[in-house]
Each structure stands twice: as structure tokens, then as C-alpha cells.
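Pasting a structure below so you can have a look.
And then chain A:
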Amino acid sequence: MNDLLLTIIEVLIKGMVLVTFILLGAAVQVYLERKISAFIQGRIGPNRAGPFGLLQPFADVIKLFMKEDIFPKLAFKRFHQFAPVISMGIAIVVYAVIPFADPVKITMADGTVKEIVMGVAPNLNIGILFILAMTSVGVYGLTLAGWSSNSKYSLLGGLRSAAQMISYELSMGLAIIGVLMICGSFSLSDIVTHQKGWFWHWNIFAQPLAFIIFMVSSFAEMNRTPFDLPEAEPELVGGYNTEYSGMKFGMFFLAEYSNMATGSILLILLFFGGWHLPFPQEWLGLQTGSIALGIVQLAVFLFKLLAVIFFIIWVRWTVPRFRYDQLMHMGWRMLLPLALLNIAVTGIILFII
Partner candidate 1 sequence: MNEIPQGYYLLLAGVLFTIGTIGVLTRRNAIIIFMSIELMLNSVNLTLVAFSSFFGDSSGQIFVFFVMAIAAAEAAVGLAIVLALFRLKKTIYVDEANILKY
Partner candidate 2 sequence: MDLFEIIFYFFAAIVLVSALVVVLSKNIMYSAFSLLFTFFGVAGLFVLLNADFVGITQIMVYVGGILVLIIFGVMITTKVTGVDIKEGISGKLQYAGAGIITLLTAIFLSLMFINGKWITGSSTDVHATIHQIGTLLMTKYILAFEAAAILLLIAFIGAALIGRRKA
């Protein structure tokens, strides 16, 4: 019973830290997005709140908190309130199975060595499936928001987002299967461990096609440009969140950025070697399981994460939006067959080797 209690406390502490970092991460992403977009468009960007405008995201959040919480008169009130909670909850739940570094061994006061895994439950043997399943639940937040607002723009945005996410989930899942076949495990830790050593062990070199398919589909899953049709401003005012204001809108906003981080993390874990350096980590002379190595791995992870997020923002301000039929055409007639082809080719090669 004591062990159980300790485990529960450990998980609670990890969860709190993780949620804090998710929210802070969203703030960082908002800041980066605004700064980078300004840089690309030759503007200055936020520069009033704090040094270099660093406090801008917090000012945004305070503004959202202060705003009046408006219900449309004809909205389905209960679902209208519930939808952002689903979106936000699902966006956070996904982090439960994400590992951030190798386990760290800590010597306790009584001399016993305790192994602490970096993440809430990263060794779950169906980790990647859990993430896929949860993203498919995430559709409900958007669909419900669109339907319950009782507005044509919201409804169109909600239906669009549902159709888009379902379509691209398929090619996303099928792209992952190639990686899973190589690594032979559903567990995210195992997948990352499989890629350690030199950087050519990373899955991107073994599965380039899967990488491209996965990246494109995760752009669509994250509702980012060039696939941000659910909230295409010129066509739909604001998409599924047209009728939302105040912190309810803020929750959609946070969920979106948190999903963006999830997508980037998945990209790193599956294709870019996770927390591993591009060269064998023995060169650093750090012991496996030491705290120093853990910190180095976390730093590597964060660096890769920032790089991918920079890339995503860069794409947003460079590529124009797709038309809806082009989007569906691409999902079903290009990515899906390519993903199936990838599985077949991977299978044949694995059979021959």
C-alpha cells in the first residue's frame, strides 16, 4: 500500500510539472509564432510588454480571462460549455504516455537505487496507439463546438474539421506502421531506444516516405496551415470557434498549441531519434542513468522540439491554404496509397533481410 501511495504521489507531481510546462510551452509557442511571422513579413512583432515583448502571451491570457463570457442566444448551452473542455483535456491527456529522456537512477537516503522514468507512463506497451486513439477523440471537441454554437459558420467549420481529421488520421496511422515494423514495438520508449547511436540510425533515414506522409498528415491533424480549413478566416469568419469568446476561446487556443507541440514531439520521437544526440552518447563520458545525462537528453529533446516548431511556423507563413477538394484529394488519393505502398515495401525489405 505504501508503494502504491508513493507511485500515486510521484505521478501527481509529474503530472503537475507536465501541465505547467504544457501551458508555458503554449505561451512560448504563441510568442515564437508572433515573432517569427513578424520577421517573415518584415515587421517587428510584439515589443511592448516586457523586454522584447516576452510578456506578450501572458498579456493575451489576462485579456482572455477578463473578457465577457458570451453565450449565443440559440446555442445548446451545455455542449457549448463542454466542447472546449474536451479539446483541452484530450490535448493534455496525450502527454501521459510521452517519454522525455532515459530513466534516471537516484540513490535514496537508505541506499536503495530508485529508477525514475521521465514521463508519467512512458513505458506503456501501446503508447503510440494511445496517442492515435486520443487524437481521434479530439475530433469531438471541434465538432461539438461547431454544432452547439448554432451558427452556420461554426457548423461548417466543425464538419470540415471532423472530415479532415478522420481522413488524415488514416494516413497518419498507416505511416506509423512502417516505423513500428522496423522497431517491433508499440512503446514509445522502445522506439526511441531503437534509434540510439549515430544519427543514421534515426528512422527518418530508414523510412523517408513514412516521414513525409506523417509530417503532412500531422499538419492536417493539428489544423495548421496549409490545412487550416476548419478556421479559414476568409471563408468561415473563424470556423468552429466563431461563437466563442473569453477563456472558452482561450482553451481552444491552448489546445491548438498543445496539439502542435504533441505533433512535433511525435515527429521527433518517431523519426528524429527522440532525446538521443546525433552521435553515440558514450562520447560525452556520462554514465547511463546519471542525472547529468538526463539533463543533456532533456536539452537535446527541447532543442529538437524548438527546431520542429520553428519549421511548422515557417511553413504557416510561407505556404498558402489548400482548397477543400484539394485537401480531400490529397488525403485519400495520394497519401493513403503511398502509405500502403510504404508498408508493403517495408514488409518485403524486412522479409529479405
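By our rule, contacts are C-beta pairs under 8 Å (C-beta built on N, C-alpha and C of every residue); 3 or more make two chains touch, one makes a residue touch a chain; residues count from 1.
Behind the choice of candidates: all candidates are chains of the complex that A comes from, given by their letters.
Not measured: the values here are computed from a predicted model.
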- Which single candidate from 1 or 2 touches chain A in this complex? 2
- Message: Quick check on the complex: what are the chain A residues that touch candidate 2?
- Response: 4, 76, 79, 125-126, 129-130, 132-134, 136-137, 139-140, 143, 147, 155, 159, 162, 166, 169, 186
